[in-house]
Structure formats: structure tokens, C-alpha cells
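Below you'll find the structure, written out as C-alpha cells, and then a few comments.
Just one protein chain is left out here, and the rest sit where they should.
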Amino acid sequence: MTHEEIGLSGTPKKSVTIVIDGRKCRADEGEIVLSAALREGAAIPHLCYEASLDPYGACRLCMVEVCHNGKTSMVTACTLHATEGLEIRTDTPEIVKYRNVLFELYLAEAPKSDVIKEMAARYGVTRTRFLKKIDTDDPLGGSCVLCGLCVRVCNEIMGAGAIGFVNRGPYTVVGTPFFEANTDCIGCGACANVCPTHAIRIEDRDGERVMHSWGGGRVRLAQCGVCGKYYAPGALTAATLARLLPPLRDDLAGLCPACRAKRIADEEIRVNMRGGADHHVRPRRS
Amino acid sequence: MTGAAEADLPAREAAGLRKLKPDRPRIAVGLATCGAAMGGDRVYRRFQEIIGAGGDDIMLTKTGCIGYCREEPQVNITIPGRPLVILHRVDADDVEEIVTAVRAGEVPYEMALCRVPSWDHVTGTTVEYGGGFDRIPLYQDVRFFSHQKKVVLRNAGFINPEDIDEYIAVGGYAAAKTALTEMEPDAVVAEVERSGLRGRGGAGFPTGLKWRITRKAPGDEKYIICNADEGDPGAYMNRNEMESDPHMLIEGMIIGAYAIGAREGLIYLRAEYPLAIRRLELAIAQARTCGLLGERIFGTGFDFEIRIVTGAGAFVCGESTALIASIEGRTGRPHPRPPRLTDIGGGLWKKPTDLNNVETWCNVPVIIQNGGDWYARIGTEKNTGTKVFSLVGKVDRVGLVEVPLGTSLNTIVFDIGNGGSQGKKVKAVQTGGPSGGCIPVRLFDTPVDYENLNRVGSIMGSGGIVVMDEETNMVDIARYFVNFATGESCGKCVPCREGLKHTLLLLNKIMAGKGTEKDLDTLGLLADTIQKTSLCGLGQLAPNPVLTTLAYFREEYGALVKK
Partner (left out) sequence: MDEKTLDDVISRYDSPSGRLLGILGEIQNREGYVPRDALEMLSAKLDVRLSQLYGLVTFYSFFSLKPVGDHVITVCMGTACHVRGAVEVLAALEQLLGIEDEATQDGKFSVTTEDNRFTLEIARCFGACSMAPVVEIDGNLYGYVTPETLPGILGNYGWRES
């Protein structure tokens, strides 16, 4: 498939018809088929797909059968792009057979994950023939399936690069260098948010965010100048404020979102009552 | 850098011939890795002591490996007007006797493996050594050699790999000159297409077509890469090609870069091959000094540089997207294709990139020199040319074997290899490394080519042929390969990372006598799943050793499981 076909050349996207399990659906030309299929309500399991990241193709659960010129092949829907007339099936006996084995492998790899158990059960897999991985010291609580979402979000979206894959093959784990607290971590918590199996443990306490899963690293939380509440990691707010244009007024910068909104609203009301208008972003020394 | 002087090939050719056929005896010690380790190093040092003491009446030099590894260390003797004589199994203690004989115009007959009155270097140059020594068998009468056809290994074991003059003397760089000064890039691509050459890394993709796709890809900046990460255990063809004839690889890359339109070439070379790295570094420096690399090569407008990139031990980096990631300083975890390497956005630093195996590049000079049609007449219709195999394991005559594609396993294992070592019965061969399969002896009439090896469940791979005899347990072999693949899995996708691990656990259980028939069914299902659902070739092919041993040696599994 060329880039012209998948619409990377900047031209407006054409709408195409694709066929999912015999049902005709609309999709943008070049759109990720998994995304289109999920929108259409197709039951395709997946763990490593996230629309804002590049196709990754690691969990292999979204494999579908593609019919092309009378020949069928199995591909991951998260790396497949929509083209006119593309036909996929999500529940052939072959797909079900292999998907079930993959679920069994996941049940053995992440025996503590309720998400995995529930997902597998939805597809009829409730037990595994394979030896379960038991690791009592696992900072990810026996729930990590190495989908890579946390690593990719941390590196590609947040730009922090605090965590990464360590080792290879069956020894692969996600962690910080030397499994210690990493000063590159800004404490944004995007890793925990994106984790499909809720394996990552982060806790806010005593004015700090503690990254339990990442070597116990601590990131200071910013404290609201008005209500005194800890509202976000200091490093993250500083980085975000530094990027704002026009910049946020100094006296608003140290407030939590709720107090900030309240102060702006209060000012607006006061100004309106005085009959004038002002703008909260204009630098003003009080 | 200023443009180096235009390459003066005729002067270098003459100088090289004076070194290959000096006016005094020449003694060349085979010093590739195996030869050196088997005592060649000590033999060479002993020659230095003895000859050094007696003046400079004998020229002492090094050569690569002629491939008959069982007979190391080997020493070539060239006495003016006499045939080149290859001595075998030479010991440092033999050196004094050899020098005494050579000084008397003789060779020690009992150490002689064979004689070579003249040698055809295939590129239009035949070196005539001379006659005599009739008591010594001719090269072509030695059974290890008589079924072989040397095209890629035409210079290996004859020239000094550390001397560009000798390579030029046997027709080297003439093809590069022809290509750059007399042919349009498209004509070069067409010639490679006409030859029918297919990728020697194992997948067998038509080389000319890959070149054409990369050439046509948009953009001015393109790369060519040589995959020298010879990863299959049991395979060492590429090591010898680089150690014995490094300039052949460089010349192939110069021609390819010109045809494709690349100005930079990279050789991704595994760290386990220090001698190959040293010899290639030296060869690149020599080529640069001679104006064969750098700016305005052969006085044309074509600039080209080659850089060596050292791998760091990861089998998966043989996979093209992982190899690119590795060069760019990332872990070798494959990503889904497309984009392919040849696409914009898919290659090195997102530029269109052509990746070929060492042996593929090595085939290029002779194709340009003799023509694609000449090349296509070797081998079979869809599998042209020769292929170098490393014939190892429990075989009598261990070594590197070059035969036309389509040669049967019988010829390779029995005629060339002389069957099992110590008279034992051969049971099977394993081809293609961890991605290949085990082929039982009853299928040895299988012609060795890409399609026929696939048909019996194996693959060509890079050319390792490991022989198993009656004492080899095939379940253990399957476990060996699965253990290898598990350790080399990048860990990205679940069937490969977890599936192979559980395959290994099952095989351990079966080998320990604790397996059941049900475990065999699970093993088969797991292997099938890994093959069908893995992200890259490593995972997709890793079950082959299990699937082929289950298919051909089921009774060995059956004997191990509980009834």
C-alpha cells in the first residue's frame, strides 16, 4: 500500500465502504480498521491500541481475517488501513482458535489481572493450560501484559522518557533504569491512566506523588495558594505553564484549577458590576 | 575530503600478480578464524622465525580459507613454474621441514592435500601456476571439492585478503569500473534482474527487483545496508566471505549503490566476528586510498562511502525493521510493515533503504563482469547461481561448501560431506537455523532451493546445514532451537514472548519423561498459534523445528511421553 492510498499526502480523506462480518460500514480511506470496527460496535478484543499513538501491533488480539482477491489472510486490525471494498471477518473458527490460545497465554502471564480475566471470559476462555507466572515482588502486581502503552505515552506524548522496556524475550519488563526512582519522571501519571490492566500503582500523599511501580520515585505536588490543596505534580504544572501563550497571569499560576476558576469568576462579576471589562490573561501587577 | 587519485587498476593488477606469482617461492598460511584457532597462528609465527632467519628467499603471506575446515590449518606453497600445493593439518613442528623442502624446490608430499596447476578466478582471470608434483592429487579429484562450484568463494584461500592488489590482480574492481564508467544505473539493475539472483539471507526475494524499487522510491537520499549479522547458529558462510575476500563485498556494494542511487552504505556486522571487522576496516581503508571509495570514483560524478556498524548480540536484528532500529540506537523490536524499508519513511532515518545479505552483495561483481545470462545458467530456472553452505555437526567432512542451487541434500551430505562422522548413520539435517526445520534422511533427494526446502517444512535461511546422526535426539534438537528462539525473542508480541516460553516448558517436561499425549497436542497447537499470529519472521518461523520434528520424528516424542 502506498502513502497516497492511505491518505498521508494531505488531501481530504475519501469515504470508503468496508465489510465487517458481512455488514457494510463507512470508513475514512486509510483509517485504522480497528478504529472503524469499534465505532461500528464490532467485538474485537485489543490491549495495545490507542488512537493517539502509532500502530504497534503487539497484543495480537485484534487479528481478523481479511479477504483479498478470494484469498484470506490473518492480520491485526490495528495495523490494517481501510480501502474500498475491504472485507474482514472477526469470528471465523480459525480466528477464535488462535485468539483463545492467546487469551490462555495472557491468563498465564498476568494471573492477577481482573481485566484480563473478564476480557478472556467474554470470549469464553476461563482457564489456562499454561503455567501461571508467579512473582511476589512484581511492582506491577502480576497484571502487566507488556502492551507498551505506558512506555509509548511516556516517551512519545509526554516526552519524559522515564520508563522503558528492560531486558528482552520472556524476561522483558517495564521499568525505570536500575528499577530506581528516576528524576526524568514528571509524575504526570499518564502511564497509569493509559494502562489497560490497571497495573501501575501511583499514590498522592503528604504533598507528594509516589510512583510505587517505578522504583518508589517521588514527585512534589504543587499546592494551591488559596485552598492549600495539592492539585498536580509541580514539574508537570511548571512545564505546562512554560508552554502557554499568552502566559497565565502570575497570581493565577499558583492556584488549583478550581480556585483559579473561582477567582476569575469573582473578578468578572466585580468588573461587570463596575461596568467595565477586563481580561484575565493581561499581565497586571496588583 | 579531497577526491583521491583515480584508481590505477592496471598498476595494482601488475603488482598483485607479482605477489601471487612471485619470482621466488610463496608460502601463504590460511588465517581465517578457524585456521588461526586450529594452530594457523602458531604455524605462521614459526614460519616468520625460520624464514626470517634465512633471508628473504621465500615470500611469507596470509590467505583466507578454502572451506575444507576439517583439514585446518592449511598452507599454500607456490614454487615458480610449479602448481600451487595445498598442505593440510600443518603443525608448527612441521614448519622447519616445509621450509627445507621449499628451499630445495620441493614440497613435503605427505602433508599435501592437493595441487592446483591453474585456478580460474571466474572474473576472466585464470592464474597459471605450472606443472609437476604429479604424485599429489589434483584439486578437482579431492572428493570434498569435486562436486563444488566456486563462484562466491572463487578467491577464498588463494589471495591475501589484506591486500587489495591481489584482489585486483584476479579481476577485482573491474566490474565496478565497467558499471560506473560504461553502464547507466538502470542497466546495472537490469543486469542483476536478468541474473535471477535472489536474496541470500534466506527469504529469497529477487535482488534486482528490490534494487529497482529502492531506485524508484522518491527522494535523493537513500541508503544501502549489508546485513552481516549472521545470526543463525551453525552458519558461518558470511564470516568466511568477509574474512577471506572482503573486497568482493565492497565492490558489490559500490555497484549496488551506483545502481540504486545511494551515497552511503553501512555494513551491520556482528560483534562476535572481530577478525571480519578488522579485515573489512582494512579493506575499506585500502579502497579509499585507491580512490575506489570516496568522491568521484573512477573519475565519474559518483561519490560513495562505506561505514561499519557493529551489532551487539541480538538475533532478531536480522529482521529488517529491527536492524534499522538497532543502527538508529534503539532496541531491535520489529514494527509492522508497511512501511517497508524501501518506502520513504520506512528505511534508515526514514529514507528509502536497500538491505541485502553479505553473500547477495558478493554475487554482484561476477554478475556484472560475466553478465546476468551467464549467471542465470548456473543452478535451476527459478533458483539461479550458487549458494555457500556451512556443512557442520555430525558429518565427516566439515566445511564450507559452494554448490549450484538445486543440488540435492544427498550430494551435499554424502558426496561432499562423506556422511556421518566416525562412520555413524546420518538421521537428518537441520537447515535455516532456528527458523528452519529438520529434514529426515529419506527426503535427502530434495533439491536445495528456496521452494523445495519450504515444501518440506524448512527454509533455506542463510545456509547452515547441521547434520544429525543416529545418536542425536530430535526432541532435544527441537528444544535446543526453541530455547534459542526464546532467548532471542525481542519480547514485543505475546505469541513469541509467552508462546515460545511455554513451548520450551512443555519440551522440558517431555524430555524429562513427564509429558503426556495431551502435552503433545498442546505443543502442536501452541506451535501453530505462534506461527500464525506472531508479529515478525522470528516468531512466525520459530515453531518450524517443533513442527518438522513432530511431523517427521513423532515416534521420538512418543517414546518420551507417558502412555
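Going by the order they are written in, the chains are A and B; count residues from 1 in each one.
Keep in mind that, in the parts below, a contact is a pair of C-beta atoms (placed from the backbone, for glycine too) under 8 Å apart; a residue touches a chain by one contact, two chains touch by 3 or more.
No experiment lies behind these values; they were computed from the predicted model shown.
For the chain left out of this panel, the touching residue among B:Gln430, B:Ser458 or B:Thr503 is B:Gln430.
Touch with the chain omitted from the figure is made, among B:Thr61, B:Asn227, B:Ser326 or B:Asn370, by B:Ser326. Considering the whole complex, the residue from A:Leu53, A:Val75 or A:Val166 that touches the absent chain is A:Val166. Which of B:Ile168, B:Val466, B:Val482 or B:Leu504 touches the hidden chain is settled by the complete complex: it is B:Val466.
Against the chain not displayed here, chain A makes contact via residues 155, 161-171, 176-178, 182, 184. Mapped onto chain B, contacts with the missing chain fall at residues 33-34, 36-38, 69-70, 72, 230-236, 238-239, 264, 266, 268, 271-274, 307-315, 326-332, 348-349, 390, 392-394, 398-399, 430, 433, 464, 466-468, 472, 477, 480-481, 484, 487-488, 490.
Throughout what follows, only the chains that are shown with their structure count from here on.
Taking each chain's centre as the mean of its C-alpha atoms, chain A lies 45 Å from chain B. Of all the residues in chain B, the ones that touch chain A in their complex are 314, 331, 333, 335-336, 338-339, 343-345, 486-495, 497-502, 505, 522, 525-526, 528-529, 532-535. Within the complex formed with chain B, the residues of chain A that make contact are 1-3, 55-60, 63, 74, 76, 79, 94, 97-98, 101-102, 105-106, 108-109, 129-131, 145-146, 148, 165, 167-172.
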